[in-house]
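The following block contains the structure, expressed as structure tokens.
Partial view: only certain chains, each at its native spot in the assembly.
The first chain written gets the first letter, and so on, giving A and B; residue counts start at 1 in each chain.
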Amino acid sequence: MRASVAARFAKAYPVVLLARTAATYEGSVKAINDAGGKAIGINADATDRASLDAAFETIAKELPDYKLAAAIYNASGGLKPAPFVEIDPQVLESSIDVNIRGFFNFAQKTLPLLEDAVSSSPHPPSLIVTGATASVKGSAKFATFAAGKWAKRALAQSIAREYGPKGVHVAHAIIDGVITGPRTEAYTGVNGGAPDGKISADSIAETYWSLHTQHRSGFTWEVDIRPYVEKW
Amino acid sequence: MRASVAARFAKAYPVVLLARTAATYEGSVKAINDAGGKAIGINADATDRASLDAAFETIAKELPDYKLAAAIYNASGGLKPAPFVEIDPQVLESSIDVNIRGFFNFAQKTLPLLEDAVSSSPHPPSLIVTGATASVKGSAKFATFAAGKWAKRALAQSIAREYGPKGVHVAHAIIDGVITGPRTEAYTGVNGGAPDGKISADSIAETYWSLHTQHRSGFTWEVDIRPYVEKW
């Protein structure tokens, strides 16, 4: 879905993709540039503030004429169901890292830049956060996964309340289903194998774009997104 | 907001406006037709099943070549705060009428038509329901108002779960703020008189249109919509 969102926003803006490894963004960067858009990929680890600082210095150098119109936090960790008492504390730490510490750092870095773009941006500068069903439900055997997702949603909601009045749009998306993409191509039985039983990554990108382009008098804080056939 | 939504959907479809009195829809119908779109207004009362039947017969005659792509239920009643024990039972009945009975009838009438349009409609046929903060919060002195809104949301959610798998998109919007329009023009102090402190009716229309055009693999059940300066 990272590639779809980048491609959608690249129709209007130069985009920067941050990831821990180049493999995560290379294809997407190439595709956007080949299609006549502008994309940059930078290695960065949101759990490491110095790494994030370096990345944004690079961005400032590479795109000196642009302000930040939208920032999207999409990092996610592996989801391994496990009986609670068997969960290795390291699994909890990973969930904290990617969902809480990483997002906290990313938000602290991007919010001042978004705020700085309020008066000049064509649409209200936006921070969009990808969540999951586990952002609102603590299912049995998904304790640490849910803990990270809930905390990320809490951070986003608090920020939304603080930054709305500044003109920055913070939104949270609850993705309730399996998303199309290389990682899930093999899952053929999702929703009984129904056509469009996985969420098209492009459709998420379109919804994110519609969030970004909302007028400031009508901000949405949260959307849920799920396939028509999903049971909920 | 009725006019804005009609105008937005009229960019793509002929639209039909139903209201108990012609005064409610006349201006909107004229504006759309003047602008080169196609609009019809019909007197109808959703609490009266015969009236609704008659309206849809008229629609079938007037627009024989069209199927129903989207239905929007936007009726709302007056909101009068009152101590609970002083509420006249008739006020409860009004809230039941407009929010529950009216929507129930409207949904029973439109859902088969929406389902019938699934295979041919350019976007998943949609039933969009306008709610309010009172749809999720029972504030003191707004008991009957909240009762109606919660019940309408319950109906919509149940229908969303039943009709999603059929390809019909049912969505509920929580409008959390004062909407621009003739009725609210005089309210100059909303959100401290901040610019864009009222929700632009056009921005709601745009969000409704983005809901309607979502791909079936990524339906949103609910959005909240509020001004950037709204306290929530």
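Heads up, the rule we're going with is that contacts are C-beta pairs under 8 Å (C-beta built on N, C-alpha and C of every residue); 3 or more make two chains touch, one makes a residue touch a chain.
All figures in this text were calculated on a predicted structure; none of them were measured in a lab.
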item	value
With 2 chains placed, the number the full structure-file assembly comprises	4
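To be clear about the criterion, only the chains that are shown with their structure count from here on.
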item	value
Degree value of the rotation bringing subunit A onto subunit B, based on Cα positions, nearest 5	180
Averaged-CA centre spacing for the pair subunit B and subunit A, given as whole angstrom	31
Contacting residues of subunit A [partner subunit B, same complex]	124, 161, 164-165, 167, 169, 180, 196-200, 202-204, 206-207, 210, 213-230, 232
